[in-house]
Structure formats: C-alpha cells, structure tokens
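All protein chains but one are shown at their positions in the complex.
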Amino acid sequence: MKSKTLYMIIAVLVLFSMVMTACTPKATEAPVVEETTEAPVVEETAAETEAPAGVPDREFLWTPALRQAVAAAIDREVIVDRVFEGRNIPAYHMVPSGYPFATEPFLDKYGTRDLEMAIELVKSEGYTEDNPFTFDLFYPPEHYGTTTADVMQVIKEQLEETGVMKVNLQSMNWAEYVDAFVAGEIPFFILGWFPDFADPDNWLSPFASCIGSPDNGVFYCNEEMDSLLLAAASAPDPAEREALYQQIGELYAEEVPTLPLFWEPEFVTYRDGVEGVTIGAPFEFNYNVLSFAEDATPASGSRDTIIIGTTDEVNSLDPQDAYSTHDWEVLKNTGMALLSYTPGTSELVPGAAAELPTVSEDGLTYTYKIKEGLTFADGTPVTAQTFVDSWNRLNTLEGQVSGLIQLYVDSVEAVDDLTVAYHLKASFGFFPALSAAAPFIVANPANFAADAINQFPDKIDGIGAYRMVSHEVGQQMVLEANPNYIGEAPAIKNVIIRYFADPTTMANAIEKGEIDVAWRTLGPVEAVRLSSVEGMTTVTVEAPALRYMVFNHQYPYKPAE
Amino acid sequence: MAEKEVLMQIKDLSVTYETRLGPVSAVEGVSFDILKGEILGLVGESGCGKSTMGKALMRMIQPPGRISSGKLIFDGEDIMTYDENQMRDFRGRKISMIFQDPMTSLNPVQRVDEHLVEAIQVHEPKTKPSDALGRSNTLMERLGIQKQRMKNYPHQLSGGMRQRVMIGLGLVLNANLIVADEATTSLDVIVEAKLVDQLKEIRDEFGVTLLVITHNIALVAEISDRVAVMYAGHLVELGTVEKIFDNPLHPYTYGLLSSVPNIKLDEREELYKMGGEPPNLTHPPKGCRFHPRCPKAMPICETIEPQFQEVARGRFVKCWLYENHPDKTTKKIEVAA
Partner (left out) sequence: MSASLRRFIITRVLLTIPMVLILVTMIFFIMRILPGDPIRSQLGPRVSEEQANALRERLGLNRPLYVQYFDFLWDMVTLDFGTALTQGERPILDELGERMPATIELTIPAIAITAVIGIFSGAYAAKNRKKPVDYVIRLMSIVAYSIPVFFMGLIFQILFSVRLPVFPLAGRMDTLMMTTFESRTHFYVIDAILAQNWKALGSVLMHLVLPSVTLGLALSGVFVRLTRVNMIEMLQSDFITAGRARGLPERRLAYRHSLRNTFIPILTLLGLQFAILLAGAVLTETTFSWPGVGRYLVERIQLRDYTAVQATIAVFALFVAAVSLLMDILYAFIDPRIRY
C-alpha cells in the first residue's frame, strides 16, 4: 500500500474517533435528590402498546409485592451450599448479626424460603404462567469474584421455580456497571458492601434513605423509613435505638429496598509460633499485639521482625483521604483515632482521647479530652488544635473520604489545649463508633501538608504503636516501633508488609516460610489448601462483607417486554 | 600424443535417488578414466546426470540420493572405502569444485581472505594464520585479485572476480583435480572468454587436471582435450575433441552438435531440433535409453542395452551401430583410429 494512502486512512480513523467521542454524553448531571423522589436521567422510549391482559399499567417496574416475592423465593442456604460449599453465611438482614441492635427480619417474615408466598405475590400483580414477570438481572463477572456468575445462576433458577417469573442474566464489566447503576439504567443487580464504621446506621442509611440511596443505584425514598432512620441514628439512649432498629428491620423486610444475600468471610493464615492474631468484628488487625513464641522460627530470621503478606495495594496513606481497607489498617497501626477497639473485640476504648467523650444535652456536641503528653513519633506535640487542623484538611481538601465525615460533622473547635469538641449536624448516636475510624487520625504536618493531600508520603511519624520508615510502592513497607508511643511498646519491634500480586504466590510464600502471616486477600481456595498444611493455622475471619441485591425503585415499567 | 597417466578411474558408477515416485537412476554404470593434466569436457542436456556425476566424484551426493554401486579409484585408492574423516580431508585437497553461481556459492558474511584462510586452516591446522594469509594473497594476486580486494565481501565484487575467488578456493590447497560444474553458465560471453583463458592457464601453470561440466558445446570445443557425452544417466561417447567434433559416432552426439546455432550470418538455416524429450528416469526406456528419439534406431535397441566400448584407440561409444550381437541383423560399423 502506498504510504500516502496509509496516512489518509489513519487520519480518517483519528477524525472519526474524535467525532464519536465528542458526540457521546460525558459526566452525567447529578440528580438533585431531596426528600422527594425525582426521575433519573434515563431516556427510555416506552412503547405505546396495550398492557397484556391481567397486568395493570404502572409507572415503575418494581412494586412492593414483586419485591417481596423475590425476597420470599430466594433460598440463601442453598446458594451458600451450592456455590461456596457452606463457607459463607446467609444474611437475613443488612446489619451484621454481631452488631449492637441487630435483628433478622427477613428470616422472621419469609423463613428460609417461602415459595408459595412468592407465587401468590407475583400472581397478585396479574402475572401468570403464560405471562410471567420478566426482568433483567445484572452482575459484574469478576469484581466480586468469579463465583458471582454461579450465584446469579442459582438465583435465576430459584426465582424461575415459581413458574411466574423469568430472569435474563446480563453480565457487564465493572466500569460500565458502576456507570449504569448510578445513572439508574439497570433494574436489578448485585453489589457488595463493607462498613465505614461499626454501627447499624452505616448498613441501612446508604440504601434506604432518600438522600443516600441514589448513590447505590437504589433510588428508594420513603418518608416513614427516612424518619425512622434519622430517629434511630440520633437517639442517644441505647434502649430507644434498639426499639427503633427493630422497627426499621421489620419495615425493611416489608419494603425490601435491597435484599441481603450472604456474608463473605475472609481468611488469615499464620505460621506456628506467631501469636496474637485476632481480628474482631470491627475488622481491625492490630500489629502491636503480635508476638513470637519461644520456639518460633520467624521468616525474617530474627525475633524482632515479623513479615506480613497481603495482595492489597496502597491507595492513599493520607488519613484525611484514605478510603480502603488496607490503607485504614496501616493508618490504624501508625496512628490512633480518638477512640479504638480492644483488639479482637468491638469494645470501644479511648485511643488518642484520654477517656470516652461527653455528650451535650441535645446530642449535637461530643467533647473529647486528649491524652496528656501525646506526641508524634518525631516528637512534635499533639494538642486539640492538631485535631482541628486535621478536620480542616478533611473539610477543605475534598479527599475521597471527606464526604463520609462531612455527612455527620458540622464543625470542630479546640476548647482548650487538651479538649476538642465536635459539633454534629444531627444528634448521631453512633458518633463514638465513627470517631474510631481512620479519618479521625491526626496527620503529622511534617508528613502531610495542610494544603495538599499526600497519598504516598515517604514516612509516617504518627501517634500509633509503629511509624512507617520506608515504602517501596508495590513491593514492601517497613514499620518500626514508635519510640514516642504513649501506650505499651509492641512485642515485635519491626513489621514488614510484603505486597504480592496474587494470592497463590502469597500462599506459596507462607508455605515456604518467607512470610509469617498471610492476610488479605487470601481467598477461599488458598485458605482451604493451607488449612491442611502443617506448621500453620488458618482462621476464618467473620468479615462484615455483605453481598446484596439492589432493586432500582425508579426503573420504569415497560409493558412490551 | 604422449601417453598421459591415469589420475582417477571411475568404474561402473551408479547414483540412485530415492523419490516418492520410486528410485531414479540418475547415473548408471558409468566407467571412464580421467588422465593427469587433461581438460575433460563433460557435456549433455539438462538432467542427463552430468552434474550428479561431478558431485559423485567427490562423494557429495546428499540423501535422498546415494552412490548405489561402483568404484572411484583416485591415485590408486578406492575412495568409496574412505570414512567421513578421510573424505573431508580428501575434499578440497585432492579434488575441488568450482560452482555455477559464485554469488551464492560464497558465504555472504565472510570476506574473501577469510574464505581462503579457513580452507587452509581446516586442512592444515598447524599453519600459522599469517602464513595462510600470505599464501592466499599470493595465489589470488596471480589470479588477478589485488590485495586490497581481499578484505571485501562477495557482494562487493563483480561476477568475474567472484568466479576467480572460486577458482582460488579450488587451487589454494593444491588439488589435483578441479571439477568445474557449469562454471561459466552465469557469466556473459566476454567474461566467460576471460575465464576460459584463465582455466587453460592454470592447467598449464599448475598442472591441474580439469573436469569441465557444461551444456555449452562451444565451450567444450574451445577448452577441452577430450570430450565425454552423457545422455539420460549413461555415458554414450568419449574421445578427443577433434575426433568427436569431426566425426561424432553416437546419433545423440551428432544431433547435439547439429543443434548448435551457426553464427555465420549468411547461412540462415533452420535450427536443427532433436525430436522427442529426455526420458523420465523413474521409468527409463528399455534397452538403449536414446532409442525413442534415435533416427537410426534398430529393433535390438528397444530390448537390449548396448555396452560402452572402445571401438578405436581412445574412442568409446555406447551404441548398437558399432557393436555386434546375435540378435542384430546388420553388421557393426568399423571406426577408423
């Protein structure tokens, strides 16, 4: 081919793609969601045909009866057995059963399964065996693991067993998937959730509140639910909260904004001789309680260095920006939030704070006294002002996690050198649990500038049991005991976190003895394998990782399906 | 004519190729002598087996072909009994070969001097590199290639120069016999003429024996002392160049000579074309292989193969015209000495 022709063709191709992208719509307009519902930006041309006899015309695809039918037709035990060999735990509520005020409303209302109820409900909407209720079910084939497709298949079978429902499975890759559900384009799909802080509110509001649900593609808004959620979140009295959450649970099973499926456990393996590996409900892995037994053979060859393997990646180590599990783990080991958890439990204890906070009468202000003599690892003193500064960072720098805290906190003030007060937007009773989260870890100005987010600092000299001394991105991170730590010095002086690209290599590494602990994400395959290998222990961690089905409540009903 | 010594005796040589269609007898039952210091021309059509013949002399027949029978006696020894090592030593040192296409016959990534030095070092490992280089330079200079050109690569030389390099490679180890396999076919006439002169020179100067394999009759006439004619794997005639051209005995030889275009301008005759095609050597004709095309064919020619016989001094022919047989009706033709 002559070179001139070739260049022409390339130029045409380039021009063509330019035109194509210019014509494609870009960032969607944020739907303005207040207390009333609004239709999402979905241009669907509804066919102007008659609804088939028996099925009344309606605005939205999902009615409460249909949602309940789905809830009744699902058998979680079967899913868990068939796809996960019984490893996972059926979820009968959005809230983990280990949490305060948790109930099991779905079990109460539907039992483990009620096929008759499901059939009745669907038929009550006018559908029959000849004219079944047909809808699409979307899922991402890899993001939640390759077992997702199997789960979908079982669900499809279970729903179609009613004889009056027909399910079309649609797989869509993650990037597109997220775009699609946020834009309200898909009717029924699966998602996963991991808590930001250990309180039922974090498991309910994001899905069932008018303000939160669009972000998860739910588009659900119900006045009663909203007021209940708000009341429960801001009730100061635990007994009151319990009663309210009981009510919310029942309403949830009735309305089914989302449908909880099961909990996915995590696994951790540690070699014989390693002690102190405890990961409780808040899902915190504290390195400072780790130790080596007398007869241990440390991977590093030295008793004062422990090597922990992970397949996670560092996303951001800035406390006012970080928003992923591994990042928070590192931050909690190199720093302390206002409150902490006793390792392995969900008991809130003072962290950077000297004692548990005091609450104002109206429940809007939480006041914390800071421990005396608290300093960063490099000696810089920590005062109440430090906490105010950190809040300002979070509020002005718009990190990834800012939105979470800004939902609840209005302003922060330093009452005196050692006292800091948080003024909330409403009387959120779970604020103490929230204050144990990573965004409340103070940032050392030497590592984190006040005016910029620093996701990859060279060092972290925080207030935690360890300090970070080096970080080779993608390879390893080295933590050393913090000489200025206000608490008890850790048994093991050095921690090296080694980053692996895949769980199999990590499993091989612990088998070989190159690492002492294999943590996230070991995965069920490797965990099962390692549990039969001598010289190490594999423990299942009841991780609060939920898989749940989402109904898009504003997905339009199209009669001619 | 002074009686020349015999350098090499070929006795009853046969070369067979195993093909998927069956065995092909490319050369069959060929016997003749090569005399020291002579230039022997070996002619024939394409596919008659002359190139195979040339390769066979050096036992260079590669599978699927092989020398199926015969003896090759060089300087009193039958080289058919030599093992691989002895053969390797033999090749290049006793008999060497010049090829048709000098461009492809030289290693494109090797310089001229490297070619020659390597040949020397392989055969005479104790030679110092400087000595080998000296020898090569001297030799090539005699052949007309200056010292500066010795460092060139083959593609930097002209066709004629490359041919001279080839000759140099043939001479560098002082071989007794040089087989020139279609050595001039790829050259234009002027260069060819120069080369012909050169070949004669090296025979005169170095006393090398030459076997010139070619399909070019004119070349043969020009250069050879004796001529051997091959057809379809058989040697059909052998004799001095004058006698052959004066009086070709075998009908094929006669036809061959008549086919040569006459360069004289005023005699515009029709080109003589021999009828028929060379035979398929998987199923050669019975009896005399030429009989289907022979204008003088007799009944016996179709059934019994004639012998290659000396019918006069130094004259050999394989034809029933010159042989008697009980089945033959006519008497043989007598040949004058």
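Just so it is clear, A and B label the chains in written order, and each chain counts residues from 1 on its own.
Note that contacts are C-beta pairs under 8 Å (C-beta built on N, C-alpha and C of every residue); 3 or more make two chains touch, one makes a residue touch a chain.
What you see is a predicted model; the values in this text were computed from it and never measured.
A.B. asks: List the neighbours, among the chains on screen, of the chain that has been left out.
C.D. replies: Across all of the complex, the chain we cannot see touches A, B.
A.B. asks: In the complete assembly, which of A:84, A:135, A:328 or A:500 touches the absent chain?
C.D. replies: A:500
A.B. asks: In the full complex, which of A:171, A:455 or A:540 touches the chain missing from this view?
C.D. replies: Candidates A:171, A:455 or A:540; residue touching the omitted chain: A:455.
A.B. asks: In the complete assembly, which of A:157, A:179, A:223 or A:362 touches the absent chain?
C.D. replies: The single option touching the absent chain is A:179.
A.B. asks: For the chain not shown, which residue from A:161, A:275 or A:514 touches it across the whole complex?
C.D. replies: A:514
A.B. asks: Residues on subunit B that touch the omitted chain in the whole complex?
C.D. replies: On the side of subunit B, residues 58, 60, 87-93, 96-97, 99, 101, 104-110, 118-119, 122-123, 153, 155-156, 166, 169, 173 touch the unshown chain.
A.B. asks: Provide the residue numbers of subunit A that touch the chain removed from this figure.
C.D. replies: Touch set of subunit A with respect to the missing chain: 10, 13-14, 17-18, 20-22, 24, 26-28, 30-31, 173-176, 178-179, 181-182, 191, 214-217, 299-301, 305, 307, 313-316, 323, 398, 400, 402-404, 455-456, 470, 472-476, 478, 496, 498-502, 504-505, 508-509, 511-512, 514.
Here is the rule we go by: only the chains that are shown with their structure count from here on.
A.B. asks: Using mean CA coordinates as chain centres, what's the subunit A-subunit B distance in Å?
C.D. replies: 90
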